[in-house]
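Removed from the display is one protein chain of the complex; every other protein chain stays in position.
== subunit A ==
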């Protein structure tokens, strides 16, 4: 375990370093020269680092942590390993809220837009949970299928609204995950999402119990309804914030908890830190690829994550057949 922790730490450090030095402006690869004020080059490096690279790297880490934690909580709440906020309508509802803001009140501040996105996400997730209660869940495939259909219906609503407003071309650009515009002063709301990830860790035991199901967990003395609502709240707010600040990043919340669960099991208190670290590592890796593949231009990270995430997911599906049935 200690060896794994050190290994994980080194991987994250390496990715953070690469994320800091990869970009259009060439930066001295020796970190010691960044702060020395040795010459003009050093000053410029420091400025680019503090204005652009460090904010982008922090934003990536915060989004990676919060999204993968949100995915894990979602999986616990619906007791199914093949869901995440982007396949259960949560992210779509947040996008719809954001789209309505952009159409009817484009001048709103980012915070208000974010609050609207969170409220829509909350409503949409609640609706999904009510929907699940009315469905006879006979197999593990039902929940993700219902989620996908539900998400697709909301996606159709988004397309309809966008079409009516002649924004069909814009809407996908707006909601596609992309960190290329992250600068100092333009990502700080993500800290709130990151904090929610930490809060989730503090209440991890409750989610582990809730994951056993309503009857079992209530027999063990858990206020199931309260924990359930708390979980929905966490997932919705994290989704709302990330969609409003950096857009939709698919698959992260789906593959990271599954990867981690293969290795450390389902006890959230153990799993959560690993989910957070793996999430941060995966999103950093995808963003570095997004920056390099058509250098000096960029590809939205949502696209890269879609490719890498779906490959990982296929791998998990094919190898973890017994797990899927558990």
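Heads up, the rule we're going with is that a residue touches a chain if its C-beta (ideal position, glycine included) is under 8 Å from a C-beta of that chain, and two chains touch if they have at least 3 such contacts; residues count from 1.
Keep in mind that, in the parts below, contacts and distances are computed from a predicted model.
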Report summary line: Looking only at "Periplasmic binding protein", "Fluoride-specific ion channel FluC", "Ferritin-like domain-containing protein" or "OB-fold protein", the name UniProt gives the absent chain is "Periplasmic binding protein"
Requested in this report: Taking the full complex into account, find the residue in A:180, A:203 or A:310 that is in contact with the omitted chain.
Outcome: A:180
**Report entry** Where the unshown chain meets subunit A, residue by residue
**Finding:** 23-25, 47-48, 51-52, 102-103, 106-107, 165-167, 170-171, 173-174, 178, 180-181, 183-186, 291, 294, 296-300
